[in-house]
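A protein chain is absent from this complex, but the other protein chains hold their places.
Naming follows writing order (A and B), and every chain is counted from residue 1.
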Amino acid sequence: MYVAVKGGEHAIDAAHDWLARARRGDRGVTELSVAQIREQMALAVGRVMAEGSLHDPDLAALAIKQARGDLIEAIFLIRAYRTTLPRLGHTRPLDTGAMDCIRRVSATFKDVPGGQVLGPTFDYTHRLLDFKLAAEGGADGDDAADDDTAADARPDAAPGPVPHVTGFLGRDGLIEPATPDDAPPPDLTRAPLELPATRALRLQALARGDEGFLLGMAYSTQRGYARNHAFVGELRIGAVAVEMEIPELGFAVEVGEITVTECETVNQFTGSKSEPAQFTRGYGLSFGQTERKAIAVALVDRALRWRELGEENEGAPAQDEEFVLSHADNIQATGFLEHIKLPHYVDFQSELELVRKLRRQAAQAPKTEAAQ
Amino acid sequence: MTDYNFAYLDEQTKRMIRRAILKALAIPGYQVPFASREMPMPYGWGTGGVQVTAATLTPGDRLKVIDQGADDTTNAVSIRKFFERTAQVATTTRTAEASVIQTRHRIPETPLTAEQVLVYQVPIPEPLRFLEPSEVETRKMHELSDYGLMHVKLYEDIARHGHIATAYAYPVLVADRYVMDPSPIPKFDNPKLSNCPAIQLFGAGREQRIYALPPHTKVVSLDFEDHPFEPSKADAACALCGDDASYLDEVITDDAGTRMFVCSDTDHCSARRDAGHCGEDAA
Partner (left out) sequence: MSQPTLEGGFVDAPRDAAQAFRACMSAMARPGRVETLYGAAPPAPLSPAAGALFLTLCDADTPVHLAGAHDCDAVRSWLAFHTGAPLTDDRAEAAFAVGTWAALLPLADYPVGSARYPDRSATLVVEAGTLDTATGARLTGPGIDGHARLALPDAGALSANHALYPRGLDFFFAAGDRVTAVPRATNVEDT
């Protein structure tokens, strides 16, 4: 006799138990600490902070550990935690010009005030597996760690403020002005997305968007789907101060410091008979050392600005604001994608009935004709 | 979990959802945008329904959660546990004993009463979405009551298959004004939407929409005069309780493909068996 499947509750408990053991893996191998992840998986931590929209390296590292290294799952953990946090106030806009840069490169000028600072980059590494790292107690980085000062570890780090490259172009009117806007930016996490969106809202959505999705979108613009030919005017990574106005005090105080990556692109120019040619801008900012993300955001931002800049809508995916903003969020996407694992047998049953009925009628139809 | 507020959500979020629910009841079938929160469960797994339930529950409620008509499906178990933990409400599997019922894909067989609230989990709230992917466009169509596209789609079905080829999430017209997606319930359940004494609330978390049917609202499944809407189910009786009028799940019982049919609504089925009804496979 058939017995309906029971015991969903027991199955869930057992699955959670199994998950905990699988997370730990072979107990003969030392357990990872959150600090190890924070220090040695820093780029994963950066991505989780950026797409989780929460700058907290310790929590991001914890989430990565809990998620067994599944970064989208870690981002989900951070998002679900973030949404329970109280809103204490607004910060002043970040002054990225005052960033303490660990990396700063410009592709548009050979040299610029503040200098080109390669910083900790993979750019010119040869992608050859380094088997020294596999050796137990491997010595990679130990030389650097032995150095006395941070400055030695960052020999080309620039001291003092590093002016923005686009500022030099702006001074000569060569690039479109970026007019400061004092309107309070909308908050995507507190109000439903409404289209068309302002640029501030778009940038907010892109900043927490999936790196892979944005990479694909940005790449498509480079291959000709709404090509706008971007130069990296400047890419900078480093720590910036976060300041809040305290009404009781009447001035702003520094409440902390966060690491961000900022990319400003200089794009193909606009202009007409009546207006002289000018370069245009794309912009990307994200938490942590996340430069692939920041560059991709800048390219997609620029592609989405077609209307404002009087360009043609070529029908390219990266120009379609509704398409990009509706599909960039990996927590929404992964939830909906994976929900098709859930039981759907009621709906499937209704389609089974329908298909059977249609087939039955199709089988009968020729016979009826033959009989006539 | 003691650190979380009653029913998990903070009070400001609940107020925002409650305001949306009231507007949804004032404009039956219209999709009210709301600032859906990120919940500790994935989008697509009932976050909209969970938020609506959280904003609706009172300490005195008795909650029932079903998925595919059953109380013991894993996601129903998970959501019921969530509210047991965060709202300390009593729960039940008995439809008649529940004051709030959260559901995915079914309307219970037991007729609902005026004392009950039915909360639907909704994946895609926009009935026109698969005909027109742009929200900007579909919102315009609702504004103008321009539902021609939907009728064209249904008519094309008839031309191709001889029937309307929509078996679930079958679109309805609410109070002669808005075309609404009843969530992916089988069309068998559609007639229960209309003139229902209970309050029916629909929550779509990922898509950030809430909509509602007040009690006794006129809900009509779209059709054509020469192709009237007809609810359908498997032409069989439940193997366990013998009911030939309830919606049935098909179960494959051996490698040879032998089939049996059982009630999708597990409470309905067990209540009938308790009352002495017997299907042909009941031991």
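Here is the rule we use: a contact is a pair of C-beta atoms (placed from the backbone, for glycine too) under 8 Å apart; a residue touches a chain by one contact, two chains touch by 3 or more.
Not measured: the values here are computed from a predicted model.
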Displayed chains contacting the withheld chain: B
Of B:M41, B:A55 or B:A167, the residue in touch with the unshown chain: B:A55
Sole contact to the chain not displayed, among B:A175, B:A236 or B:C278: B:A175
Residue touching the undisplayed chain, where the options are B:I199, B:L222, B:C241 or B:A271: B:I199
Contacts of chain B with the absent chain, listed as residue ranges: 5-7, 11-12, 14-16, 18-28, 30, 32-33, 55-60, 139-140, 142-144, 175, 177-178, 197, 199, 212-218
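Quick note on the criterion: only the chains that are shown with their structure count from here on.
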Whole-Å separation of chain centres (CA-atom averages), chain A against chain B: 35
Of all residues in chain B, those that touch chain A in their complex: 4, 10, 33-40, 42-45, 47, 67-70, 72-78, 81, 104-106, 123, 134-136, 161-163, 165, 167-169, 184-188, 206, 208, 232-234, 239-240, 247-251, 253, 260, 262, 264, 266, 281-283
For the chain A and chain B complex, residues of the former touching the latter: 1-2, 4-9, 11-12, 76, 79-80, 82-84, 86, 189-196, 322, 326, 331-332, 334-339, 342-347, 349-354, 357-358, 361
